[in-house]
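A single protein chain has been omitted from the complex, and every remaining protein chain is retained in its original position.
Chains here go by letter, A, B and C, matching the order in which they are written, and residues are numbered from 1 within each.
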Amino acid sequence: MSHTNKHKDKLLARVRRLKGQIEAVERSLESDASCGEVLNLVASIRGAVTGLTGELIEDHIREHVSNPQTDPDQARAQGATELIDAIRTYLK
Amino acid sequence: MSHTNKHKDKLLARVRRLKGQIEAVERSLESDASCGEVLNLVASIRGAVTGLTGELIEDHIREHVSNPQTDPDQARAQGATELIDAIRTYLK
Amino acid sequence: MSHTNKHKDKLLARVRRLKGQIEAVERSLESDASCGEVLNLVASIRGAVTGLTGELIEDHIREHVSNPQTDPDQARAQGATELIDAIRTYLK
Partner (left out) sequence: MSHTNKHKDKLLARVRRLKGQIEAVERSLESDASCGEVLNLVASIRGAVTGLTGELIEDHIREHVSNPQTDPDQARAQGATELIDAIRTYLK
């Protein structure tokens, strides 16, 4: 079982939204949109990819390493909470 | 005329390749691929988006600000060359 | 004359503040601060370095390529404004 099963629908929705954003860039190039417009669309993709990465890593921690809500080892649960906070800070 | 016209075909090919990479992530989630596999696919998208951003900004400099190959003002041409080098370093 | 002369004092103040942030990380490691504390201090450095990079590139554009406020060529001034906006978006 992969770490992506649990939140599979949520992740798939996120990936499909990202595909929609790429298609918007494609259309903007085809219709000769202004440079600034294309750059703004690409900037939004950049943020979306970083956010998706952070969510995938956080899911992986919870499902394959330690889920702070259910881990009976309190020290490890605390370490996992701090780790998830750090991932959120660096990949937001 | 937008800065994207000149290299429009090259940029469109790049954007379509990026869409193909997103679709690979979509399929990997649908087929319950392992976590590591999904994360590797997303890492390659991240690099591709950064590279696309750098190319769009470099095109914009050459077409709307200063093209070092054709700018008759040598000081500005030199400044544009250094600027493009910096963009390549930071968005590669 | 370097692009850094004009805003030299402002940039130097920014670099010295950054050095102070590194020294705070150094002290936190020496005094065995908690992991989360060290990570938070390093996260703030990351943001400061990105902001400094953006400021250096923006200064370079204004002083060596095109300053939108003074460039007599309106098309190039417009291109430089869009470029500076893009740099601010990607390096903030």
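Here are some notes:
Quick note on the criterion: a residue touches a chain if its C-beta (ideal position, glycine included) is under 8 Å from a C-beta of that chain, and two chains touch if they have at least 3 such contacts.
From a predicted model like this one, the values you see are computed outputs, not experimental measurements.
Counting the whole complex, the residues of chain A in touch with the unshown chain are 53, 57, 60-61, 63-66, 75-76, 78-80, 82-83, 86-87, 90-91.
Interface residues of chain C facing the missing partner chain: 1-5, 8, 11-12, 15-16, 18-19, 22-23, 25-26, 29-30, 32-35, 38-39, 42-43, 45-46, 49-50, 52-53, 56-57, 59-60, 63-64.
Within chain B, the residues in touch with the undisplayed chain are 35-36, 39-40, 43, 46, 82, 85-86, 89-90.
As a convention for this text, only the chains that are shown with their structure count from here on.
One finds 27 Å separating the Cα centroids of chain A and chain C.
Residue positions 82, 86, 90 of chain C each touch two or more of the other chains.
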